[in-house]
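Encoded as structure tokens, here's the structure I'll be asking about.
Only one protein chain is missing; all other protein chains are in place.
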Amino acid sequence: MELLQLLVGGVAQGCVYGLIALGFVLIYKATEMVNFAQGDLMMLGSFVALTFIGTMGMNYWLGLLVAALAMAVFGYLLDAIVLRRIIGQPQFAVVILTISIGFLFRSAAGFIWGHETQNFPETPFTNRVIDAGGVILSLEHLSIIAGTLILAGLLYLFFNFTRLGNAMQAASQNQLAAYYMGVPVKHINSLIWALSAIVATIAGVLFAPVSLVDPSNGFYGIKAFAAAVIGGFGSLIGTVLGGLIIGVSETMAARYLPPGFKEIVAYLIMLGVLIVRPHGLFSTLQRKKV
Amino acid sequence: MTLTETRTDAVAPSASAAPRRQADAPALFEADDISIAFGGIKAVDGVTFDVAAGEIFAIVGPNGAGKSTIFNLISRIYEPTGGRLTFQGQDITNVPPHTIARRGIARTFQNIELFEHATVLDNLLIGRHCRAKPNIFAEMLFTPGVRRRELEHREAVEEVIDFLDLANYRDQRISGLPYGVRKVVELARALCARPKLLLLDEPASGLNTEETEEVAFWIDDIKNDLGITVIMIEHDMSLVSAVSNRVLALNNGRTLALGTPSEVQSNPAVIEAYLGGEAP
Partner (left out) sequence: MRILFKTSYLDDIRLFQHSGQVFWYGLLTVGLLLAPFVLGDFYVGELSYVFVLAIAGVGLMLLIGYTGLVSLGHGAFMAIGAYTNTYLITKGVPFLIAFPAAGLAALLAGVLIAVPANRMTGIYLAIATLAFSQIVEQLVIRWESVTRGFQGMPVPAPELFGHALARPWEFYYFCLAVLILVVLAAINLTRSPTGRAMVAIRDSEISAQSLGVNLVQYKTIAFALSAGITGLGGALLGHKMRFISPDAFNILLSIQLLLMVVVGGLGSIHGAILGAIFVGGLPQAIALMRDYLPPTIARTPGLEPGLFGVVMVSVVLFEPLGIYGRWLKIKAFFDYFPIYRRATFKRQRSYLKTERVR
């Protein structure tokens, strides 16, 4: 019983990692940029939602929607104003740029909302549990899992059955060809940033009741990296799976292994994967052509 | 007169004569039935050829025929799925890639792979790497021995700079050089390794007619003055027929024809592959 409860907690945690990692992967596939500020986007999203729901007293669902839209605009502008400028520069420049942007976000959040950890206001899932035959499952955890499933499903439908989704896929596979075919690649890339900001916001809001809201929540992004790497920076499903692997093993490590392992088990798994498959598990990345 | 010199003299033909390699002279380089497949697609499929010392050997074929793949197999960037590569009588099919240069094979790349943020001089000095025996502790102290060897490398590099007329660009960074000069620098860098076999991947691509003529002279000089055997991939048939002794024509990873430039050019299969129509 205890194991099952742990498992649900682990899966919920893993879903959050998976969602942040999804943001990385969306952006990476479209622009080959790795956004080290993705965790900080999630943090910003949860603060924005906190403002709408907590401070301004909006309804939870409305607040979530408005926050997601606000962050989408923010993500779009972030790409259009800042990141687009360094396309073509070495990846290293992107790494440094996004790390610094993460730093900026963190101190901006500190300026605006203060550096103290804040409680997220009551949600439809707060303090409610389901008793499934002796197993007590918290609704907060279940809502994260359900939210992730729904979001993953929507993304799948979006990429496979909408014009815009198809255009995004085309642009991420071959930008030049997509450009010649009349796909507005720059606009599409900014939209991808908007999309991944939405995903980050939803992750942040779902996670907020469990994690509380704090400017340093962006550091969860580092662990989400492990998820993305395990997933191979490629398929959406692989990425969510990577998140689940990390989340579950972390929860298990906290329970059954000596203290300290909880913090590093994600990295140990990731390093293990990288040693066996230097390009990730489900990767299609290969050597440059000469 | 030593044995090697005799052989070089015997085989080094003028461009017009271009005889076949004598069967009795041992080849400098041999590729025996080499193949490689990428995800089920055979990029090179059972290609066999040999190159004699002192020869200029050209590989031609349409895009995607597997020409560059053969070079990448020789420099051991790719693992062949079958076949054998022999250089100077030694099997090099499975040796580590960084030992190829020391054995005497140097190359250039189709899309110029120079060290962008270093000067021409530094690029050429890196070309000497396979002739250097670095000792990191001595280097950190920059002992007189290191200094002396640096001067030796520099002299070797200056010979190449003289040979290819690069003195004007010596201290310039690659990132500021025009395309044509970069091609020459890459050739120079390969020569700095003092190779016995030089692989040139499209030496004339992107060059104008004058520059192409210059390349033709240089390839001739490389063979005659430096005694280096050359394998080159080239699209420009006028350059191929001007300098090469024998030509290998590929299509879809397979051998179409192998022979003198005129033989290959009149081969019906080659004409069909190039023009996509019936041979006359």
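As written, the chains take the letters A and B, and residue 1 is the first residue of each chain.
In this text, a contact is a pair of C-beta atoms (placed from the backbone, for glycine too) under 8 Å apart; a residue touches a chain by one contact, two chains touch by 3 or more.
Keep in mind that this is a model prediction, so the values were computed, not measured.
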item: Contacts of the hidden chain among displayed chains; value: A, B
item: Chain not shown: contacting residue from B:125, B:197 or B:232; value: B:125
item: Of A:95, A:146, A:183 or A:254, the residue in touch with the unshown chain; value: A:95
item: Interface with the undisplayed chain - residues on subunit B; value: 75, 77, 96-102, 106-107, 109, 113-118, 121-122, 125-130, 132, 134, 136, 139-142, 146-147, 150-151, 153-155, 158, 175, 189, 193
item: Contact footprint on subunit A, counting only the chain that is left out; value: 31-32, 34, 82, 85-93, 95-97, 99-104, 106-108, 110-111, 115, 173-176, 215, 219, 222, 225-226, 229, 233, 258-260, 263-264, 266-268, 270-271, 274-275, 278-280, 284-290
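By definition in this document, only the chains that are shown with their structure count from here on.
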item: Geometric centre distance via CA averages, subunit B-subunit A, whole Å; value: 49
